[in-house]
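Chains shown are a subset, placed as in the full complex.
Each chain carries a letter (A and B) given by its place in the written order, and its residues are counted from 1.
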Amino acid sequence: MTSFARNQWYVAAYGSEIGRELFTRTVCGESILFWRTEAGEVTAMADRCVHRRFPLSEKPSRLDGDTVVCGYHGFTYGADGVCVSVPGQKRVPRTARLASYPVKEQDSFVWVWIGDKDKADEALIPRAPWLDSPDYTTVSGMEPLAARYGLLVDNLLDLSHETYLHGGYIGTPEVAETPITTEVDEKAGVVYVSRHMDDAACPPFYARSTGITGRITRWQDIEYHAPCLYLLHSRIAPVGAPGPREDGSDPDAFHVEVVYAITPETEHSTHDFWAVARDFALDDQEVSHFLHENNRTVVLQDVVALDKLEQVIASEPAGTQELSINIDTGGLAARRILKRMVEAGTAASTAAEPTAAESAAAVR
Amino acid sequence: MTSFARNQWYVAAYGSEIGRELFTRTVCGESILFWRTEAGEVTAMADRCVHRRFPLSEKPSRLDGDTVVCGYHGFTYGADGVCVSVPGQKRVPRTARLASYPVKEQDSFVWVWIGDKDKADEALIPRAPWLDSPDYTTVSGMEPLAARYGLLVDNLLDLSHETYLHGGYIGTPEVAETPITTEVDEKAGVVYVSRHMDDAACPPFYARSTGITGRITRWQDIEYHAPCLYLLHSRIAPVGAPGPREDGSDPDAFHVEVVYAITPETEHSTHDFWAVARDFALDDQEVSHFLHENNRTVVLQDVVALDKLEQVIASEPAGTQELSINIDTGGLAARRILKRMVEAGTAASTAAEPTAAESAAAVR
């Protein structure tokens, strides 16, 4: 049993990463080949030729119109993964096809479905509409993490670490000091964690981007849609400014939507997608540049810490004890939901059939 | 059970690699020390001192006349592997001897026998006489391959990959298009694969070395003597030139003998010896230089692809399925023969005794 939750949508890439070049990314241990057809549609199929397992993303493999030609022996596949040509013979074996993956572009991300294909349609992909909304300006990136995805879930659901690991960037003493409230929607698989600071120091991340010089009210409202999407609704306003109005508008505050997509690559590595969308200074390139650099620095602080933690945990016996306190309520709820998802996905996949093939490997 | 075929001869080195310096090479997982006696004979013995397992090839170990002195505590061995001196005492323990290996120099190679010594004499070493024949000029090399030897066997027995992986060097469309004929001598353990192209483009490898400017007839006749020796008899002639004569002579064609020795180093690495012998332009240094560089480039293209493939296969569950087609007939036959050889060698070695020693390691 792996630690991956199957029958789930995952962010595989930004749409901007995938074009007319062969692109590979491993999601939940599956190596997937992505490319865009001449009509602009994203395709996703197994990144292993059915013949001798050569990676189709590896040179001299290449795109030829809407087909992929394997660089080892020339097996050629269409956008649906079906083989259309093999060397040395006219007949293409009936079983020569690559596993294909449901994909969907949404909110600037390319989502891929890991699991049983016929279950993809019934599962909703959570939204992060700010990322391609004209009312917001977004900076984003992706950092490779040499740590299991659970460590990043833990990290993001307990923001008290901002005070220590990210002091001088996004952390101030009030974050660690202020109690949280946690709600869990077990059925939907969503964890909500809120921390409302009424009177807090304004960290450089917000001071320099908003121009606020004094103390602030700072709200952190997390929604974690397990397993992949993490939203942090951040509301910043000078102390004493009016709160949100009854009609839902909130003209006296600054809003930043911090989005993470937490995509397992292998059992011990993770794609750490991050985006910061703001509803102010929309055209200010300097603010964009500042927020990009500052948030990337914060993400890299996490990367260093979690990479180290992965080494620690990987070298310890399984089940080494931890001590949890109030701040961990959200993280523990997330672990519980993920555990259930992993078990459900594993149970479902025991019915799955292996891919057929004309001839199995005789010598290995 | 390993994947190595025991009770077989393997190419360990070119004769030119072994002289009056201690030389080590691992063959089928066995670390072997080679050196040449003052009389010029190649010796082969275990590269581990019987005392504390120090590698005899490791400095400050050294050759002293026809003895090897261990660089750790000075145990000294003769050319037959028998210990002749130990520190601190006059008496040399009776059991102090290194395992020695049958060796034979032939066709520019040093062959070593892996398996039961008393079976070495009855096994014939296959020939590649062109490599040191005055009627041919040979260029050669060895590239380390970070992949199991079976992947190189697969590769060489299915030359349709030349069209894709080696396009612009030795590959043209006709190689992948032209069907093959395969014969197998199960008893001798030899696989024959032939592809005769009557009218094909002339790839740079042959155009520049022979001077042919138009299209060619190109014959590829493979003999694979499992497990180690691979011969590709390549015949090149302008389209329309006469074929071989009844007396066996063939003055109207160019002949290139491409030889590979496929020697397993470990379960996941291989010594990829290659040589190209030609019967034309014998004294043309420029042609020699060109063929050396061009063939080495081709070998390194294989190395890159197979190293990648090894990583893929090593990370997948054993028995991941492949799909085989007509072009794989020779490769599948080779796998079948190798499997039989591995099983036979393993069965024979269950009777083997461990090396005796006065005292076993107490603490490890």
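In this text, contacts are C-beta pairs under 8 Å (C-beta built on N, C-alpha and C of every residue); 3 or more make two chains touch, one makes a residue touch a chain.
All of these numbers come straight from a predicted model, not from anything done at the bench.
Asks: Just want to confirm the stoichiometry: 2 copies shown, so how many copies does the whole thing hold?
Replies: 3
Convention: only the chains that are shown with their structure count from here on.
Asks: Quick check: superposing subunit A onto subunit B on C-alpha atoms, how many degrees is the rotation, to the nearest 5?
Replies: Going from subunit A to subunit B via C-alpha fit gives 120 degrees.
Asks: Need the CA-centroid distance for the pair subunit A / subunit B, whole Å please.
Replies: Result: the chain centres lie 47 Å from each other.
Asks: Going by the contact rule set out above, which residues of subunit A touch subunit B in the complex?
Replies: By the definition above, subunit A touches subunit B via 48, 50-55, 58, 60, 69-74, 86-89, 93, 95-96, 354-364.
Asks: Under the touch definition given earlier, write down the residues of subunit B that touch subunit A in their complex.
Replies: Interface residues on subunit B, with respect to subunit A: 3, 150, 154, 158, 160-161, 163-165, 167, 176-180, 305, 308-309, 312-313, 316, 318-328, 332, 335-336, 338-339.
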